[in-house]
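Okay, handing you the structure first.
A single protein chain has been omitted from the complex, and every remaining protein chain is retained in its original position.
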Amino acid sequence: MKSAHPRIDFRANTRSVPPKIAAATQKNAQTALRKRAEVVAAMGEENWQSLRAIAHDMRMHTITHLDRYLALVEEKVKAAGGIVHWARDAEEANRIVLEIARRRNVKKVVKAKSMVSEELEINHALEKEGIRVFETDLGEYIVQMAGQRPSHVTNPALHMTKEDIAELFREKLHVDVQPDPKMLTEIARERLRAEFLAADMGISGGNFLVAETGTLVLVTNEGNGRMCTSLPPVHVAIVGIEKIVPDWESAAVLLKLLARSATGAKITAYNTFITGRWEGGPEEFHLVLLDNGRTRVLADEATRETLFCIRCGACMNICPVFNHVGGHAYGATYPGPIGAILTPQLLGTGVGGALPFASTLCGACSEACPVKIPIPDILLHLRRRVLEGDRIEGPVGPAWMRVAAKTMRFVLGTKTLYLLGARLNRVLQTPLRRGDWIPWMPPPLSRWTMARPFPAFRGDFRKWWRNRAAGDSSLQEKKHER
Amino acid sequence: MSDKRTDREIIFKRVSEGLADVAPRSFPMPDTGKAFFRPGGDREKEVDLLLAEVVKTGGAARRIRGRGELVPALAELVKQEQVKKAAVSGCGMIGDLQVCGILGGLNVELRQAEGRGHNLSECDLGIVVADALLPETGTVVLRTGREQPQALSLLPRICLVLAAPSALRRDLHEAFALAGGDRHFVLVSGPSRTADIEKILTLGVHGPKLFSLWVCE
Partner (left out) sequence: MKAQLFVTCLGENLLPDVLQKMVLLLERLGVRCGFPENQTCCGQPFFNSGFQSQGKEMALRWIDAFADTEGPIVAPSGSCVEFVKHRYPLMFDTESAEHRRAAAVAARVMELSQFLVNVLKVTDVGAVFPHRVTCHYPCHLTRGLGVRSEPEQLLRAVKDLQWVPLNDADTCCGFGGIFSVIYPEVSKKMMEAKLRNVEAAGSEVVVVSEPGCLINIRGGLKKMNSKVKAMHLIEILAEGGKA
């Protein structure tokens, strides 16, 4: 499993989260969740659950017949005058895009928001070749200018205040602007409009690919998706192979779920449907179908459902862990609960092994997920992969951990040793005990006591039970009589 | 060229190997038809709903009953928004309503609805005709073609959509049944918007700032 990505140290990341990040994350989440609850209630809980179930089963069918649908997409896109490329990994995808750019003498690229392009770090690859890349989604435009990574799948700049952004614009764009969202947006509109009209190539991702007709679906609010994919003479769409839906009805099901789950809107401002080359559109349409680890997710039955994700962000909005640490703590493209299961699979457990543990398994995410991904089940499965290893990857944790677990299990699983251990705890706690509490325990258990005291060990129950049984011998006799 | 073929082969191989555990005929497609439970309704009510939903998205919406209402409505729009240049769709309804004549009478410079770039960007107003209307979400369906280029509803800062009540459709899948075979079409639901800055809703990011839907009866 080759990866140049450094190991993600989730704990270290969580210890350096600025307080305003948690506050901004929570504010974003609360708004989204409140609105989501409203639109779900308006649709009717039963209808909503029915949609989720249909979406899940549709995705399961598609993923388990993915080869069929990939072939269909290719056939249809080609028939519509598009060019289809296949990329086994990020390196190949970037190479393909660079080749197109060189051939077309591209100097400027405008980019619509695409999580996949973050995965590829394609901006970096293009800029190395002297090609200027303009992120055009407002949030992405802002984080690009700030030299940061996005912190949320649908709201990339949620970690920045309007004051931060005004300061950023002052510094980078040399404009004197108030921290007013309207004015800041107006500046971005004007600057980027010029870039849209001058760009040589537009790069987009894709929310879905409708296999029936080979149609790329883009779900946006700002209009930049439409601009990137219509104004420049070349359009390159990079889409993960899991984004396929079989037909138009399936696309409609997901579109009913997506905006509602993401922000609580019934629908986004623009839904664009592009099939190959079209009247008045770009001269060239390229579709890059990307693997980059997705087939490894596919190969394990227990993790396959990870690929259902439609990138709505509902799971992270509802996740209490995410709400306290923000997106950057997850150390890779995809944050939150989906990130906790996707990153260790795309980048390997050597890199992402800390992430399946970044959860209390509370289950709120799987309830919120519009396509019913069983995130807690997959987290558990990946924890096993990290510590014990499985068919896909060997264990990451050191051997002594497995030995320690086996020993602990032996002790806890053998009644006499279990009870002996319990009695030992009651004895050993004596110097540390203060009444009903143990305010401090030595490391690593100090990790508990640094937040709150541990209750004192008490072993009265079995003794109490036995005494009762003995004391109630009269009761026993009555039983026999009956 | 052979590089790409190799990647294609690799990916297909990985996919089929990865799915080796899937038994044949397992995981059939569910009945997606069950997802479209929204009943259609009385035309008047559907139009009412449509207009209300468009307003919720931050757009404006009204009925236009005949030329008697169209002329003053356009005049008001031109005046209020200081429209100097406009481009209009070549679709039938525009001609039937004599929109170009009205605009000419209001001293609005009419541009050709063509080109991918500066021409339409310089227009204040773009007028298009809806191919379908989805009341539940306040959505208009705009099919792209020579008569009605995509950029017409994107580049000018005001997007005015004219629609006939006969364009009403029950739900999303009907819109797709209509336009799914096209090379390009767009569902538009209100003006361009974002909440990327502190979750504060701002209208008019890259696309039109103003969106108006007039249902012409």
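The chains carry the letters A and B, assigned in the order they are written, with residues numbered from 1 in each.
One rule holds in what follows: a residue touches a chain if its C-beta (ideal position, glycine included) is under 8 Å from a C-beta of that chain, and two chains touch if they have at least 3 such contacts.
These numbers come from a predicted model, not from an experiment.
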| field | Omitted chain - touching chains that are shown | value | A
| query | Which one, A:35, A:78, A:149 or A:402, makes contact with the chain that was left out? | reply | A:402
| message | From the list A:321, A:347, A:369 or A:392, pick the residue that touches the absent chain. | response | A:321
| query | Looking at the whole complex, which of A:38, A:163, A:301 or A:388 touches the chain that is not displayed? | reply | A:388
| request: List the residues of chain A that touch the chain left out of this view. | output: 10-11, 14-15, 22, 320-321, 324-325, 356-364, 367, 380, 383-388, 397, 402, 405-406, 408-409, 412-415, 418, 422, 425, 437, 444-445, 447-448, 450-462, 464-465
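Definition applied: only the chains that are shown with their structure count from here on.
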| query | Any idea which chain B residues touch chain A in the complex? | reply | 3-4, 7-8, 10-12, 14-19, 21-22, 26-37, 53, 57, 114, 116-118, 121, 136-137, 139, 144-146, 149-151, 154, 171-173, 176-177, 179-200, 202, 204-208
| request: Mind listing the chain A positions that touch chain B in their complex? | output: 24, 27-28, 31, 47, 50-51, 53-54, 57-58, 60-61, 64-67, 70-71, 80, 85-88, 92, 96, 136-139, 142, 155-158, 161-162, 165, 181-182, 184-186, 188-189, 192-193, 196-197, 210, 212-213, 215, 221-224, 226-227, 230-231, 241, 246-253, 255-256, 263, 266-281, 289, 291, 295-296, 298-299, 301
